[in-house]
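Incomplete set of chains, arranged as in the complex.
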């Protein structure tokens, strides 16, 4: 099942540059892994914001939550999930 | 996968009483069928409104849409669907 997932990341002001850099690299590595596993299918940037829209595929919302919460930046992400149904024209 | 589904039904003013009665009976019959099939698990009424909250279970959003759109009152229902993940305390 596909989901449209939006998230906006806001790292704390107090976080140092080294920690930020490390966190972003870990985030990228984890996202690459989720792509390889077929969970994360596409990612777009919302222009002007530290926000992304992503197309995800997971067996259900529980598996999707597990994938999202495995992202290293998850504690600082504000996430909304929208379930998608297959459109008749796509089949 | 479970979904929390809210809908509010607004039949057109011009619809006659006989048609309304027939539609409500067909609605009830269809809902009973969806319960028997395990798709519709619980239904609550929102006090003061022609609205209900329901707990549904379906393999995915496509199957859920098929179930919802099979309801005879579907053309007059305003529906919102919220995906639910399993809570660790429930397992």
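For clarity, chains are labelled A and B in written order, and residue numbers in each chain start from 1.
One rule holds in what follows: contacts are C-beta pairs under 8 Å (C-beta built on N, C-alpha and C of every residue); 3 or more make two chains touch, one makes a residue touch a chain.
As the structure is a computational prediction, the values presented were derived from the model and not from experiment.
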Homo-oligomer size of the whole complex, from 2 visible chains: 10
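As a convention for this text, only the chains that are shown with their structure count from here on.
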Where the centres are mean C-alpha positions, what is the separation of chain A from chain B, in Å? 30
Complex contact set, residues of chain A against chain B: 1, 3, 59-62, 64-65, 81, 83-86
